[in-house]
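Removed: one protein chain of the complex. Kept in place: all other protein chains.
Our next item is subunit A:
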Amino acid sequence: MTDVLRHLYFLLIVRPVILVVIGLNVRRSNLLPDQGPAVVVANHNSHLDTMVLMTLFGMRRLKDVHPVAAADHFLRNRLMAWFSTKIIGIIPLEREIKGVRRDPLAGICQALDEGKILILFPEGSRGAPEIREAFKTGIAHIAKRHPEVPFTPVFMHGLGRSLPKGEGILVPFFCDVFIGQAIGWTGKKDSFMQAIADAMSALEAEKEIPRWETS
């Protein structure tokens, strides 16, 4: 039942909004992983980011695609938890773990073992719109445990203008989505993080972007 609702939600609401109201300029969508286990790492500007990436995978791959999202935010009440896990299909991530009680990456690793395609925003939170922050090293720990899994870097621009943090009104802007070559575990945390960061910078540099004026 929830699978049907999930399908309808993406087919009738998410896709029309993303493809018609927003509109995407996608470069190299063929580089997206066709099947799991795989991880997509993207910069994070807006709640729309997840919807755009899931739209890119099309309805055919929808059942395999799951965004990783903060448990403290998306599971904060029962309705939200149901919507997040059943309709959006998030894999909850415990962001703040005081002391070492549980393995925070357990959910992610299990999903990869099941052959899922995960969407990760390693900046941690949406932050200031359209300003890219350094990726947190959590992805290196995932890559180390799953050295066979490809990490596909995706740079997105425009969504932070459409629906920035703290705004409830969507204002349409075309969104750029640039997809890079997948990167595998390099054997070392530093070099892996550097490879991902370089790939993201190269994707960001592909287009002259009209900078947001800070005021």
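Assume a contact is a pair of C-beta atoms (placed from the backbone, for glycine too) under 8 Å apart; a residue touches a chain by one contact, two chains touch by 3 or more; residues count from 1.
The definition used in the following text is that contacts and distances are computed from a predicted model.
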| item | value |
| --- | --- |
| Protein name as given in UniProt for the chain not displayed, "Monovalent cation/H(+) antiporter subunit G", "Phosphatidate cytidylyltransferase", "ABC transporter substrate-binding protein" or "Inner-membrane translocator" | "Phosphatidate cytidylyltransferase" |
| Sole residue of A:2, A:25 or A:191 that reaches the chain not shown, by the stated touch rule | A:25 |
| Candidate in contact with the missing chain, chosen from A:67, A:92, A:107 or A:129 | A:129 |
| Residue touching the undisplayed chain, where the options are A:167, A:190 or A:206 | A:167 |
| Footprint left on subunit A by the chain that the document does not show | 23, 25, 129, 158, 161, 164, 167, 169, 171-174, 208, 210-215 |
